[in-house]
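Starting off with a structure, shown below.
Of the protein chains in this complex, all but one are displayed in their positions.
This part shows subunit A:
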Amino acid sequence: MGFGKATSSSKAMKIIETEKKISVLIVEDDPLIQKIHKVMMTKFGTEVQVVANGKEAVDLYHSGASFDLILMDFEMPIMDGFEATKELRSMGVTSMIVGVTSRSQDSEIQAFMKSGLNACYVKPLNAEKVTTVLNELKNN
């Protein structure tokens, strides 16, 4: 009596990983910047959602949503980027949060970083900055 060669399904089976799109949440109140950043991030192959202030971002996470990357503006009504980032981190959110601000002074950027950002860039975003952010996200 012969038996077929036993194969370990886990060894023999090839695990095919489908490339999932990076999900990005743009938190920005200015419609002009919203439009530019949304098209830019979409062009880089990411899945984009846009909200207009920090509270909307926090509410999304409270409702169970999650994103690979959050692009967080600093100055926004209702809840600014600093408060929103602090709140998200205190909720245990580990998504990459990148500040995007018009403030260019070192001291202002450092202050924003203290809220729990992974990085901070001065507006406007361009292809080079987006590439750096996405590479850092992929490497982590």
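What we mean here is this: contacts are C-beta pairs under 8 Å (C-beta built on N, C-alpha and C of every residue); 3 or more make two chains touch, one makes a residue touch a chain; residues count from 1.
Please note the rule applied: contacts and distances are computed from a predicted model.
Taking the options "Sodium/potassium-transporting ATPase subunit beta", "GPI-anchor transamidase component GPAA1", "Serine palmitoyltransferase 1" or "Histidine-containing phosphotransfer protein" in turn, only "Histidine-containing phosphotransfer protein" matches the UniProt protein name of the chain that is not displayed. Taking the complete complex into account, A:Met40 is the one of A:Met40, A:Met96 or A:Ile109 that touches the chain left out. For subunit A, the residues in touch with the chain missing from this view are 30-33, 35-36, 39-40, 43, 75, 102, 123-124, 126-127.
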